[in-house]
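Here it is, the structure in full.
The complex appears here minus one protein chain, its other protein chains still in place.
After this line comes chain A, so read on.
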Amino acid sequence: MRRVRATAAPYLLALPAWIWFGVFFVVPIAAMASVSLTTGNILEGFQQTFSVSNYAAAIGQYHTQMIRSLVYGGVATVIMLLLAYPMAYWIAFKGGRRKSMYLFLLLLPFFVSFVLRTISWGFLLADDGILFGPLKSAGLLPQGFHVLATEFAVIGGLVYNFLPFMVLPIYVALERVDPRVIEAAYDLYASRWAAFRRVVLPLSLPGVFAGVLMTFVPATADPVNARVLGGTGTTMIGNIIQTEYMTNNDYPTASALSFTLMAVLLVGIFVYARSLGTENVLEAAAR
């Protein structure tokens, strides 16, 4: 009897999580899948027709914005990785006693709402704002120069808003690297670069993987940065989904787009996981 209870305990403990997962993830996803296969409009009602034509129509109409979002998300993720890795490395290995303070500073902007942070970027980047105004009057920039309402502003905003999500997992991975392993590398005549490339980097790859996952997905789907910082021709797929749902009340198209985005991201991440998977990490470590 006791043994049964002991076996069941972990499952029972996990039950709330499963229920939560079921109610707030599985059911909505199933409902969304069902809606994405209906046809009709808000006035005449939507009928379940199991027609995939919504997908074809939605992708046909909005593939530009979809591809644009993937490109923006991808570029932003690469920039974040380049910025975050040295940052996490420095905090993990050189942070010393102040590590927690540096981490706190990194997270400080999170105490302000996402939208407000993005809007304040708009002020910072204004054509004659505190940044470009003086540079223009000093003649260092041409008068017509602007960053706001361009793709640079959108990608910059994405980088700024999601950067901590890249730094933290990499930091955690680097923090767990045993210094003695690095010492051992030096003992075996590894140069600093070789020790990094062959020991530290492979050990931190799980953190990089988690970081990319946690930034690429939300950055690609984000509607806020494009709306606040973008201009013409910078609309992202998140904005389109929002418009289709709220303004056009075209629920099937909005659902179909959401699913397509999810599928594209899942495939991308699967491919990425395979190419950076655990086996490869171990392989790299063994080299």
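The rule we apply is simple: contacts are C-beta pairs under 8 Å (C-beta built on N, C-alpha and C of every residue); 3 or more make two chains touch, one makes a residue touch a chain; residues count from 1.
Operating definition for what follows: contacts and distances are computed from a predicted model.
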*Given the choices "Polyamine-binding lipoprotein", "Sugar phosphate isomerase", "Quinol oxidase polypeptide II" or "Amidohydrolase family protein", state the protein name listed in UniProt for the chain not shown.*
"Polyamine-binding lipoprotein"
*Taking the entire complex into account, which one of A:A126, A:A190 or A:V264 touches the absent chain?*
A:A126
*Could you tell which one of A:L37, A:L148, A:L163 or A:V217 touches the chain left off the display?*
A:L148
*Interface with the unshown chain - residue positions in chain A*: 41-44, 61, 64-65, 119, 122-123, 126-129, 144, 146, 148-149, 227-228, 230-233, 235, 239-240, 242-243, 245-250
